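Now for chain A:
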Amino acid sequence: MIWQLDLLILTLVVICGIGAIMVRDLLGAAILFGAYSFMMCLLWAIMGAVDVAFTEASVGAGVSTVFFVSAVYHTTRRTKD
Partner candidate 1 sequence: MEDILRLIIEKYNYWIYITLMMIGLYAIIAKNNLVKKIVGMNILQTAVILFFVSIGVKRGATVPIIEHAHDGAHHAIRAAEYINPLPHVLMLTAIVVSVATLGVALVIAIKTYQRFLTLEEDEILKQIREP
Partner candidate 2 sequence: MSEHYPALLVILPLLASFFISAAGWFRPVLCFPFTVAGLAGSLLVSLGLLGDVMSGGPVSYRFAGWDPPWGIYYRVDHLNALVLAVVSVVGFINLLAARSSVEKEFPEKAGPFYTLYVLFMTGLLGMVVTGDAFNLYVLLEIAAITGYALIALGKGRAPLSSLHYIFMGTIGASFYLLGVGYLYIVTGSLNMEDIARLLPPLYESKVVTAAFVILMVGVWLKMGFFPLHAWLPNAYTHAPSPVSSLVAPLMTKVMVYVMIRMVVTVFTLDFAFTFLGLNDAVVWLAVVAIVMGSLLALSEKDVKRMLTYIVVAEVGYMVGGFWLGNSAGFTGAVLHILNDALMTLCLFLAVGNIVHVKGNSRMESLPGLFRTMPWTMAALVVGALSIIGVPPTCGFFSKWYLLLGALEAGHYGFLAALLFSSLVSVVLFFRIFEVGYFEPLGGSHGSAHGDDEHVVREAPLGMLVPLWITALGLILVGLYTGEIVGRVIRHAVPAMML
Partner candidate 3 sequence: MEPLYSIMPLIAVLVSLGVVPILMSSRSANVREAWTFGAAALKFLIVLSMLPTVLEGRVLVCTIAEVLPGVAIRLRVDALGMLFALVASSLWIITSAYSIGYMRGLKEHGQTRYFCFFALALSATIGAAFSANLFTLYLFYEMLSFATYPLVTHHQDAEARRSGRKYLLYIVGTSIGLVLPAMVVAYYLSGTLEFSGHGFLPASSSPILLGVLLFMFLFGFAKAAIMPLHAWLPAAMVAPTPVSALLHAVAVVKVGVFCILRVLTEVFGVELLASLNLGTAVAYVAAFTIIVASLIALTQDELKRLLAFSTIGQLSYIVLGVALLTPKGITGGMVHIAMHAFGKITLFFCAGAIFVATGKKYISQMAGIGKQMPLTMAAFFIGVLSVIGLPPTGGFVSKWYLVLGTLPADQWSMLIVILTSSLLNAAYFFPILYRAFFRQEDQSRNDVAVGEAPLWCLVPLMITAVGCILLFFYPFIFLRLAELAGS
């Protein structure tokens, strides 16, 4: 485990998380959420949880994001907050 990398990714995770709920565009939020999931997946891979990381990569960063995008596509991108 390289702690500098670890710390960097942890910070990025938090940034992506905050970004996902702050950005005023739902599509952007969805993509940021995908990035968040991907960071998370990296983090877990670093921590040795390869199976979990694998799952998160395919589910969190992959399928979840697609779900989000299709939901946003069928509703609206507009948001007030």
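For anyone wondering why these and not others, all candidates are chains of the complex that A comes from, given by their letters.
Everything that follows uses one rule, which is that contacts are C-beta pairs under 8 Å (C-beta built on N, C-alpha and C of every residue); 3 or more make two chains touch, one makes a residue touch a chain; residues count from 1.
Just so it is clear, the structure is predicted and the values come from calculations on it, not from any experiment.
Q: In the complex, what candidate makes contact with chain A, out of 1, 2 or 3?
A: Result: candidate 1 touches chain A.
Q: Show me the residue ranges of chain A that touch candidate 1 in the complex, using the header's touch definition.
A: Residue positions touching the partner: 7, 10, 13-14, 17-18, 20-21, 26, 29-30, 33, 36-37, 40, 43-44, 47-52, 55-56, 59-60, 63-64, 67-68, 71-72, 74-76, 79-81.
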